[in-house]
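All protein chains but one are shown at their positions in the complex.
After this line comes chain A, so read on.
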Amino acid sequence: MGSITLKQVTKSFGDVNVIKPLDLQIRDGEFIVFVGPSGCGKSTLLRMIAGLEDTTSGTIEIGGQDATHMPPAKRGLAMVFQSYALYPHMSVRNNIAFPLKRAKVEPEVIEEKITTAAKMLNLTDYLDRKPGQLSGGQRQRVAIGRAIVRQPSAFLFDEPLSNLDASLRVNMRLEISELHKSLNTTMIYVTHDQVEAMTMADRIAVFNGGVIEQVGTPLELYQKPVNRFVAGFIGSPKMNFIDVQPSAGDATHCIGVRPEHLQVTQDNGLWTGKVGVIEHLGSETFLHVHVENTGTLTVKTDGECPLKYGDVINLTAPQNKILRFDKAGNTITTDTADKPAISSAS
């Protein structure tokens, strides 16, 4: 039902290729997140799936049916917009009923569906209010309610949480995840926030410049990024990249170490540096360590960290946690044993 297949899909605005030929298979019932920096084409692709943008070439199949040139309403998809796109002059009840009325559903059935959706989303007390009288989180829920009642084969979310404040965002994240578990419907979720992607997704597609860099489960992307872009995009704080001199038999141009894999050691480590700014978060501490000839490395340590500004420390990392990238930025994936160990000399 809710499987979506993209085959060699492209999109150009004049001479600009926003989406380069792209293949993607979204399984039925899957929660897939499109993540990437702004302008990478993720929202455009979502709008193409929704039918709001024409597809320049390639095919989009929804539930095994070619939907490339189908009008949006016929695709059986529901979308939640960044601005929620609620109809401001209609009450919450009429907002939710709008798609059902357009589909000529009987009034009793509409009433029943609204009641169920309102109960599910805690909107029962607000049904007769206008969107302008609701808070951001409530508006978001109305938008989701309007999507749910149509019983779509897939939900499309276009950065739905970016207008909410931080604490509400965490709550809505949980609510959407729970919604997915209870409805078991395909969901495509676009965001630029890698934390949202990591926490909610079954699978993540990382976009950059109109191409999908990598598709995989959150842990796959974290542990085995295919290139430097994915490695840098996934994980917070960002991975440290250190340029190295390639030597004969080793194409490594750059190595990457995540802040959480760097350890402060007493004896000789791989790098020696001076502690700069220390950020205490309570449960953990971020150290910004200035290493000569290498730059600033971010280190994540325990919440209780005795170090002070200006201390000179040694840093090391387990060899199997160090990623190596070649000149083009692709990850070098031979076994660790085959590769020369990273040493402090580099």
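Observations on the model:
In this section, a residue touches a chain if its C-beta (ideal position, glycine included) is under 8 Å from a C-beta of that chain, and two chains touch if they have at least 3 such contacts; residues count from 1.
Everything that follows uses one rule, which is that contacts and distances are computed from a predicted model.
Candidate names were "Sugar ABC transporter permease", "Putative ABC transport system ATP-binding protein", "Sulfite reductase (Ferredoxin)" or "RNA polymerase sigma factor", and the UniProt protein name of the unshown chain is "Sugar ABC transporter permease".
Considering A:42, A:146, A:192 or A:261, the position touching the chain not shown turns out to be A:146 (whole complex). Contact with the omitted chain, checked across A:99, A:136 or A:232, is made by A:99.
Check A:83, A:223 or A:296 against the missing chain and you find that the one touching it is A:83.
In the full complex, chain A contacts the hidden chain through residues 50-52, 71-73, 77-79, 81-83, 85-90, 98-99, 102-103, 130, 132, 146, 150.
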